[in-house]
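Step one of this worksheet: look at the structure below.
A single protein chain has been removed from this complex, and every other one stays in its place.
So that you can tell them apart, the chains are marked A, B, C and D in the order they are listed, and the count of residues begins at 1 in each.
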Amino acid sequence: MKQKSISLITIVVLFLVGLFMPFILKQYHLNMLTEIIIFSLYAVSYNLLLGYAGLLSFGHAAFFGLGAFVTAIAIIHIPGISLWNVILIGVAATVVAGLILGGLLLRHKGSYFALLTLAFNALFYAVATKWHSVTGGDDGLSITRPNLALGFTSIPLSSLTTFYYLTLVIMGAAIVYCWYFTNTAMGKTVVLMRENEDRMKFLGYNTNISRLILFTFTGALAGLAGVFYTFHFQFVSISAISPDMTTAILLMVFVGGTKIFWGPILGVFVYVIFQNYLSNVTDRWPLFMGLIFVLMVLYVPGGLSGVIMNIKQRFFGKKNNNGDKTAQAEEVIS
Amino acid sequence: MLEVRDIHSYYGKSHILHGVSLDLKEGEMVCLIGRNGVGKSTTLKSIMGIVKPQQGSIRFHDQELVGLAPYEIARLGVGYVPEDRRIFRSLTVHENLLMGIKGGKKGSAGEGGWTVERVYELFPRLQERCNNKGSHLSGGEQQMLTVVRTLMGNPRLILVDEPTEGLAPLIVKDVLDMLATVRKSGVTVLMVEQNFKAAIKIADRFYIMSKGQIVFSGNQAELLAAEDVRKNYLEV
Amino acid sequence: MKKKFVYGLCFLTMVFMLALPVFAVAAEDTIKIGVTEPLSGTFKDIGERYLDGAEYAAQVINESGGLLGKKVEVIRIDSELKPDVATRKAQSLILRDGVKFFCGGTGSSVGAAMEQLAEKQNVIMFTYGMDAASMTGVKCNKNFFRPGGSTDGRSFALAQLIAKMKYKKVAIIAQDYSFGQEALAAFKKELAKISPNTKIVAELYHPAGTKDYGPYVSQIITAKPDVIFTPNWGNDLTLLLKQGRPMGMKQKVFSYYINDEVTIQALNDDKMMIGNMGAEIYTLSIPTKKNEAFVAKFYKDKGYYPTWLRGKAYIATMFWAEAVKKAGTTDVAAVIKAWEGLSYDGPAGVWTMRACDHQAQVPYWYTEIVAKTKYFKHAFEAPRGMASAKSVEVPCAETGCKMK
Amino acid sequence: MRNYLHIHNIHKDFSGLQVLTGVEFKVQEKERHAVIGPNGAGKTTLFNIISGKFKPSSGAILFKGKDISGKPPHILNRYGLSRSFQITNAFQELSVFNNILAGVRSRYGLRYNFFKKPNQNREICEKVDAIIKEVGLTDVKDQPASSLSYGQQRALEIGITLSTEPELILLDEPTAGMTREETNQAIKMIDQVTAGRTLIIIEHDMEVVFSLASMISVLHYGTILVSDTPEKIRNDQRVKDAYLGEG
Partner (left out) sequence: MSDIPVFFLHGLAYAGLLFLVSSGLTLIFGMMNVLNFAHAAMYMVGAYLSYTIIMQLTGQFWMALMICPVILFIIGALVERFLLRRVHAQGHLGELLLTFGLAYIITELVKWYWGNYPLAVNVTGFLSGSITIFGFIYPIYRIFVFFSAVLVGGIMALILYKTRLGIILRASVNDSEMTNTLGVNVPLVFMGVFAFGTALSGFAGVIAGPFLSTFPGMAQEILIDAFVVIVVGGFGSLGGAVVAALLIGQLQSFGVLLIPKLSVALIYLLMAAVLIIKPSGLFGEES
């Protein structure tokens, strides 16, 4: 109970801090923060798949990009469409794609699953590139954000600040829900399946359906992030659906750490900021990216959040005779 | 030739062997018996280096085995026949046999060692099926193949884990006959067996295990005499 | 307790990260121009050559006392050839440093995104290398300028050349994306108009980055054309020639960027190149006094030649500087106004910025690849005349541009 | 009397290798039925078929008159079957509480819910605690399964099996590898926790078998040698031969 109220307070405080950001930050930083919030949802959704369910997908950008493209296409082809309907259509499209792809690919596991998701991501990318009349192909599509209809009034979203608030509320709510989700029956089921799928079957769980539901759910969340990505840039290009976008999220989640819920969010912060600065400093940033990757796999497989947890444990931790591993696993589970 | 002294082995966190010690002399056939889950297979795996004992020593011809990799132990002349007939399923019978030959030495055949020809001579059934895939063999044939595959490396000691498990009575006899043949050729045998009646006929000495420890050691007569031991650890 | 700490740390990190750039040293008063090019990845070499031209222009301006008394400062932006990356970085520069001018030459997708951004943020974006006609056509806006060529102009110039040389059968092949399609469409349109007897015997589209041109080359050979027209560039041009020539594709190739020294070097076989022709807005061999002076000075300063990419970026940046000079201020609206209708007489002839679509009206210089030139050891271009700006002009009404 | 569970002529072969060759026996409701037999006789394979892990090559399993052979495990579990494993098959990184919770909430239909938190349902939590108490793990309920002693792990295994409140329980060598003392405790515990339910048990330890079972079937080389009461089995010569070998 105590834990619960602390979490609640933290969320409220973070939200209030978020509300004040436009008064504190310059436009430039607010812009970056908006992007970070959007990518945070994308990363959190990916981590539900990777960290919680143990499914290594190389095709998450297919959902992100689908959400992004459907948004742009809907706004362009359905005049006067409301913001809510755009979001609805974007998410619905990813749900359908998730069910189809999941049905097709989830029959495989491990590195074969990874390979297949990559190949299908490439397929989506090829379609987006080729289907010029709908997706704009290489040129991409550009849009203007629809107004935010609230029944009694309609707020234009053209200014960064109003859009920031919308992002904060919707992406924030989605992220908070994801956090809540990890404690729900389904959230726990997913972790238990990763631990011991065989036993779950004998306890009355249909593990195939569970995995499909989770795959679709995380796809839909990525799609939602994609919708906001398009809103944010007011532009969508094939890079949103390219395997590079999966690479990016993989890097963010991995750098942040997959073992802890907020790990990927930390990863997004570090990545977005790091990339912005690193690419100003050196043209050889892919080399550094690769080095970070390899060194982390070798020496810090728990990611930055893992390091922080370890330091915390060492200096502030209660005596814990079960060792780090258990503590971290329980963090994911509890 | 083999001295096992007070080994302790673990599977993950569970402590399986609580100080097992046993000895084998050159040319002996020794049988390790006991109920399920008492650590018989683990003992063999510890000798072979598949499970690393965390304590104790295993000496083979005065060479310490603890800490060596299985292939190094194999090269010293120890053969291992696992319990669940782990033949290479996608290899043919002939290829399975070739796998047994160590380091490409086509055979120390000159000194009466095992060669493919000799195996086929002794076990014509394998020759008949030499081009079949391993997975197409019957249980008995698979078991035979597992044993002779190990023999192809001309080991001085073989560790055999439940060779008759799950085999029909007739085939059990074949397999035991074969082990007797092997033993006659001068190879020392350490065998794990549940089939008490079968074991008592062919082995020289017996160790009975219970809960990760040796609880009895003796020859045929001693074992038959020790009614209470049998009652406690083996029978209905 | 645990969670509280964790969130607290998360928050602190966030604040710290966001605060970091605040401490960045504010630069002195300069006119900043952001050059958006791929400076990493596969197209790094193209981006770097464009950047080199733009930086040289800034150097020349600064040597002669700067622009409006201020120094021009080039800010390099690695677009990674991704529109979202380019716009994100550009947006940062706009919001943080107040940068008002951007340019770039690589990637029509990056261009389209930058064009949008320019309008939304009210800054100026100009391009010297993104040639898709639609950028100053249906997609045009007042904040976007093209002091450079377009697919329309190039295709018109080459169609006129082919008509003039009286070829009767042409095979055309292009990359299957908007740039390639626009290029072929314009070529066919012009050819049908000026030389109705010339037949298109093969029309092929291939994915950008095709590895095996065999199947395409075979279709070209079967069609038995007199010449081949292609807007392909980079590796797509190299491979077409490299794989096509040994298969008996002997025809002259008319291409947009035939004078790319890197393509010629990548082939490393002059025979495959000699005789091919192209049309460019700037080439090293333009036989004018102004160009000769420019080339000589550049060579003296840098130790190498200002080949096409460098030259185009240089001239376009100089043109922009003229507009700023004319406006007398860096105010965006004033510069837009000043640039409209402005002419610049540079190394590549007179360029005039048309007000209706912000497309510069420029002459196209024909070149042919010959075995020996004074510039390189390998085969390189020789001048073969010029198509005047007037002759390739697309009337304002036909561009599809509706400038607000 | 209607047969509660009827294993009818089950055959199973693995790529040509015959493991079960016509297994036939019946279990009545509330019966405690032990399946014994020498190693390799096919006991675990039989278990895997009854619990849905494998499909039989032929034959039928009638549970309350309905053929359930070849149904996936999660469906069988919902019919009221639950099995334990020979090697402890728990969620090693999770606490004892969460291990048991997994089954209990499945019983309560809280499997895929996106909104409800299972550990905030009082009824479920009480049920979990009750099961933990039954198997005697209350003291260690917050410890991860991997840190338990061997005996405790086996108890947890039974606890997980019970957690879906099955009416038919299949126990695969519940006391394998336990010390004598642990075994005696386990017998007592199993006796208590399965009271009023139907039980099928595979066991080597004859003490366990005779103290728990009301019926015994002897599986030998893939068929049932004999199926009878413990007294009769104890004196059956065929059974003695099967156990001591006949080579």
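Rule of thumb we're sticking to: a residue touches a chain if its C-beta (ideal position, glycine included) is under 8 Å from a C-beta of that chain, and two chains touch if they have at least 3 such contacts.
This structure is a prediction, so every number in the text was calculated from the model and none was measured.
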Remark   = The chain left out of view makes contact with A, B, C
Message = Touch as defined at the start, partner being the missing chain; which of B:Ile50, B:Leu122 or B:Val215 qualifies?
response = B:Ile50
Request  = May I ask which residue of C:Asn122, C:Thr222, C:Ser343 or C:Ser391 touches the chain that does not appear here?
outcome  = C:Thr222
Request  = Can you work out which residue in A:Trp179, A:Tyr277 or A:Phe293 touches the chain that's missing from view?
outcome  = A:Phe293
Touch list for chain C against the chain that is not drawn = 41-45, 48, 176, 204-207, 209, 211-212, 214-216, 218-219, 221-222, 234-235, 238-239, 242-243, 246-248, 262-263, 265-269
Query = Considering the entire assembly, which residues of chain B contact the chain that has been omitted?
reply = 48, 50, 69-71, 73-75, 80, 82, 86, 88-91, 95, 98-104, 149-150, 153
Ask   = In the complete complex, which positions of chain A touch the hidden chain?
value = 50, 56, 104-105, 107-112, 114-116, 118-120, 122-123, 126-127, 129-130, 243, 247, 250, 254, 284, 286-287, 289-294, 297-298, 301
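Simple rule for what comes next: only the chains that are shown with their structure count from here on.
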Message = Suppose chain centres are the mean of their C-alpha atoms. Which chain sits farthest from chain B?
response = C
Request  = List the centre-to-centre spacing of chain A and chain B in whole Å, with centres computed as mean CA coordinates.
outcome  = 54
Request  = Could you check chain A for residues that touch two or more other chains and list them?
outcome  = none
Query = Where on chain A is chain C touching in the complex?
reply = 3, 6-7, 10, 13-14, 17, 25-29, 31-33, 35, 129-130, 132, 137-140, 142, 229, 233-235, 237-240, 244, 260, 262, 265-266, 269-270, 273, 276, 279-280, 283-286, 308, 312, 316
Note = The answer for chain D against chain A in the complex is residues 51-53, 72-74, 77-78, 82-83, 85, 89-95, 98, 101-103, 105-107, 110-119, 143-144, 146-147, 160, 163-164
Note = chain A partner, complex, touching residues on chain C are 1-7, 9-11, 13-14, 17-18, 20-21, 39-41, 44, 78, 80, 82-85, 87-89, 91-92, 95-96, 108-109, 112-113, 116-117, 120, 132, 134, 176-179, 181, 207-208
